[in-house]
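A single protein chain has been omitted from the complex, and every remaining protein chain is retained in its original position.
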Amino acid sequence: MSQTTEGGTVPPRAGAGEVVLEMAGLTKRFGAMLANDRIDLTLRRGEVLALLGENGAGKTTLMNLLFGHYLPDAGQIRVADAAGALQPLPPGAPDAAIAAGIGMVHQHFTLAHNLTALDNILLGTEPLFALRRDRRAARARVRALMERSGLAVALETQVGRLSVGERQRVEILKALYRGARILILDEPTAVLTPQEADRLFETMSAMAADGLSVIFISHKLREVLAFSHRILVLRQGRNVGGMATAEADEAAIARLMVGEESPPPPAKREAPGAPLLVLDGVTLPGEGARAGLDGVSLTVRAHEIVGIAGVSGNGQAALAALLSGLAAPAAGTMSLAGREIRRFTPAGFLEAGVGRIPEDRHHDGVVGAMTLSENLVLEELDTPEVTSGGFLRRGAIRARARAAIADYDIRAPGPDVPVRLLSGGNIQKLILARVFGRSPQLILANQPTRGLDFGAAGAVVRRLLEARERGAGVVLISEDLDEILGLADRIAVLQGGRLAEARSRDRGAIGMMMVGQAA
Amino acid sequence: MIRIEPRAPSPLVNLAVPVLAALVALLLAAIPLALAGADLGQAFALMWQGVFGSLFTVTETLTRAAPLILTGLAAAFAFRARLWNIGGEGQLYLGALAAVAVGTGAISAPPAVMIPLVLLAGALAGALAMALPALLKIRFGADEVVTTLLLNFVVLLFVQMMLEGPFKDPMGMGWPQSEPIVDAAMLPPLVERMRLHAGLLIGLVLALVLHVVLGRTAWGLRIRAVGENPAAAAHAGIPVGRTLIGAALVSGGLAGLAGVGEVAGLKGYLTADLSPGYGYAGIVVAMLARLSPLGVVAAALFIAGVFVGADSMSRAIGVSSYLADLVVAIALLTVLVGGFVSQYRLVRVRAGGEGA
Partner (left out) sequence: MTEVLEILANANFWAAAIRIATPLVFGVLGALICERAGVLNLGIEGIFTAGAMAGWMAAWLGAGLWGGVLAAALTGAGFGLLHALLTVPLGLSQHVSGLGITLLATSAAYFAYRTALPDVSSPPRIEPFGALDIPVLSELPFLGPALFQHTALTWLALAMVALVWWVLARTPLGLAIRAVGDNPDAVDAQGLSVYGLRIGAVMAGSALMAVGGAFLTMAAFDAFFFGMVNGRGWICIALVIFASWRPWKALLGALLFGAFDAFQVRLQTELGGAVPGQIFLMAPYLLSIVALVLAARRADYPRALLTPWFKGQR
């Protein structure tokens, strides 16, 4: 492994400091699932430890145990006190974790949007019933911290108005302000551009050299190899191996992460056919927190997967709303299979043969309180297969649900189970069954594998490839560049509401486009 | 430490919870009764007698249940679409007013025409009364809880105004009451010489119809989807606004029918104290029924029994008749807690250590 990385930083030598954290035999169950199985871990002063694993491997659970959000079913955590002696950490108590010098930056930020950055940092650090607040002194302390760490934030701006990268810096400052000696970052780069991510890691490396211990959770091999001192790999809740990063072998780690399962076979390619979707100069104003689209043009043909890369918040939600029929463009035209669309309604789009896999499957995809079979037919309540004379054909619907359970490998007790009792992966399979059951001509897949376990993600990928095979066009919106590089025939980048086709498949070039700089 | 976990639905629990909630509410009535210095055994015995003592008391309970079934259905149906119609009371009065408008001699026709006519007029008036808050919600995002609550006061004042103005009975000796409903428009009685009227049958039939609509029709499925998750419903191509308006019209119409039943089945004329809060009690009925139309029938019978039993008991031993309202209010809270018990279970989590 070369010591020089793309970002140009050199990871300092693995910290040889004293042990600051020791986890022994940590075990956590959720129902029948063993999320963490007897995990041991040690962390030294000034060390950057990468916790690597697929989605669902148990990384976040382990960190939530450390921070006291969950109670372990077994095992013990010991943390060094200010004098360096290891003390047992009371389980299930975030305030005890904070007091012991542990700071956590969650994947979903825990910030109050209606407060300023400074107030978010100060929240909980002052005596609750104090009659006045010394914001001036506190601001000076935070300023000093910003200078020392290199994390810059507009302190008097409401967090709701900050960018995602700034919010992350607020989160880190929050932890540092409370005296964190151990910093946990849960998938810190998931929401950042490659450049922002590199900058974050440079800052972290510098702070580690200054004595901070860092655990960062990731499933991106590249950044783990570039920025950590040591790697711990989790798979299905078990610690399957650890090594010093300098001695790490990329292929070996990949095997550790995914097990022996082989990746999906490369699909046969057919030449792209007739244009299915044509967007021409589409402009959509932003709405609330949602960024808009600005003169977007895009053509998707039959037998083609077009990947839309970009950092979230750059118009992906608007593009998805447009292609779902939930929003109409203010300017520009959209045609499906050669016919210009004038009525933008989800029902109209469904009729025109558009299948949609929504980004937030719980919020937009299913009705949790209703049964699996009812959710399966939700998009086609007007078809003779589902209703006759306004009445539901319950027998036919159930039969269809049983077939879907078998074909799509949905793990559910039966067609009448309320969907809220299914896991995220099985809910996604249900949505796949609903979408692909209609053999759509155009498919919008918005973050289709996010948060899924390996099996469910594989099912998504297989169905998308099959659809391409039979002649459908696919729009794949994803923040995971690796996913896009692995699946898409063509790649376009969405940045600031503008869409530009990537001329090369080079990661660095696409990354530059994602931050708005032409490669 | 205790954790909350969702549990799979069980038909047994779904049935047991409201029954237990109702019983607990009744038992909790012992506290105000004891505070008022009543002999508890005697009080509960009198309550029982007040409901089941004779054919008369039983038909009285059923007579009270008739409007409660309809206002209960009105609330349950709207709540299924997550439309918080708290305006049942106002819709009931508007329904009654419409019944009086067409049923006091303005039109004369045989019963086969008049009865459907007053029912239709009442349902229409109630439906329109609920359409306004629904439109304000969809169009402007105005919270329908507050608008329907406030409209109750407006409607009641409007009815008073009408009863002192154009609708006032010239033969009413100056009382603000309407002219009597003509005989041809009166709902027929169900039991000889008792006050029980055909409004009860209307409620029972509509409960059955709504049960089928919600469970077996595409429209019912749309309403449930919009209620449980409007974002997913919209994403799946269901017209959310139109579905909500439909639910609002049905809900308001049901409450309007309750008003028709009270004037054209029971009282014979309209006064401003027609309803002792049937609209609000309908919310309790709906929650106690866990929003199931068939459950509404059972819940309405229970609440009607509480009203009739507590009334007659409190008259007999001289306790305030507000006891009945107290029991109804407690029932709403106990069934709410019961709903929690049936949806979730509490799991004791052992802290750390070697335990598994």
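Think of it as A and B in the order they're written, each chain with its own count starting at 1.
Going forward, a contact is a pair of C-beta atoms (placed from the backbone, for glycine too) under 8 Å apart; a residue touches a chain by one contact, two chains touch by 3 or more.
Keep in mind the model is a prediction, meaning the values are calculated, not measured.
Q: With touch defined as in the header, list the contact partners of the absent chain among those displayed.
A: Result: the unshown chain touches A, B.
Q: If the hidden chain were put back, which of B:L46, B:I283, B:A300 or B:M313 would touch it?
A: Counting the whole complex, the residue in contact with the absent chain is B:I283.
Q: Out of A:V20, A:I77, A:L111 or A:V460, which is the one that touches the chain we can't see?
A: That would be A:L111, which touches the missing chain.
Q: Quick one: say which of A:E18, A:D40 or A:E126 touches the chain that got left out.
A: That would be A:E126, which touches the missing chain.
Q: I need the residue numbers on subunit B that touch the omitted chain, in ascending order.
A: So the residues of subunit B touching the missing chain come out as 1, 3-4, 32, 35-36, 84, 86, 136, 140-143, 145-147, 149-154, 157-158, 160-161, 164-165, 280, 283-284, 287, 318-320, 322-323, 325-326, 328-330, 332-333, 336-337, 339-340.
Q: Counting contacts across the full complex, list the positions on subunit A that touch the omitted chain.
A: Residues of subunit A in touch with the missing chain: 64, 69-71, 92, 94-95, 98, 104, 106, 108, 110-115, 119-120, 122-133, 174.
Operating definition for what follows: only the chains that are shown with their structure count from here on.
Q: Tell me, which parts of subunit A touch subunit B in their complex?
A: My answer: residues 27, 31, 71-76, 90-92, 324-326, 345-350, 356, 358, 363-370, 374, 378-379, 381-382, 386-387, 390-392, 394, 417-418, 420-421.
Q: In their shared complex, at which residues does subunit B touch subunit A?
A: Residue positions touching the partner: 1, 5-6, 8-9, 216-219, 221-222, 224-225, 228-229, 231-239, 349-356.
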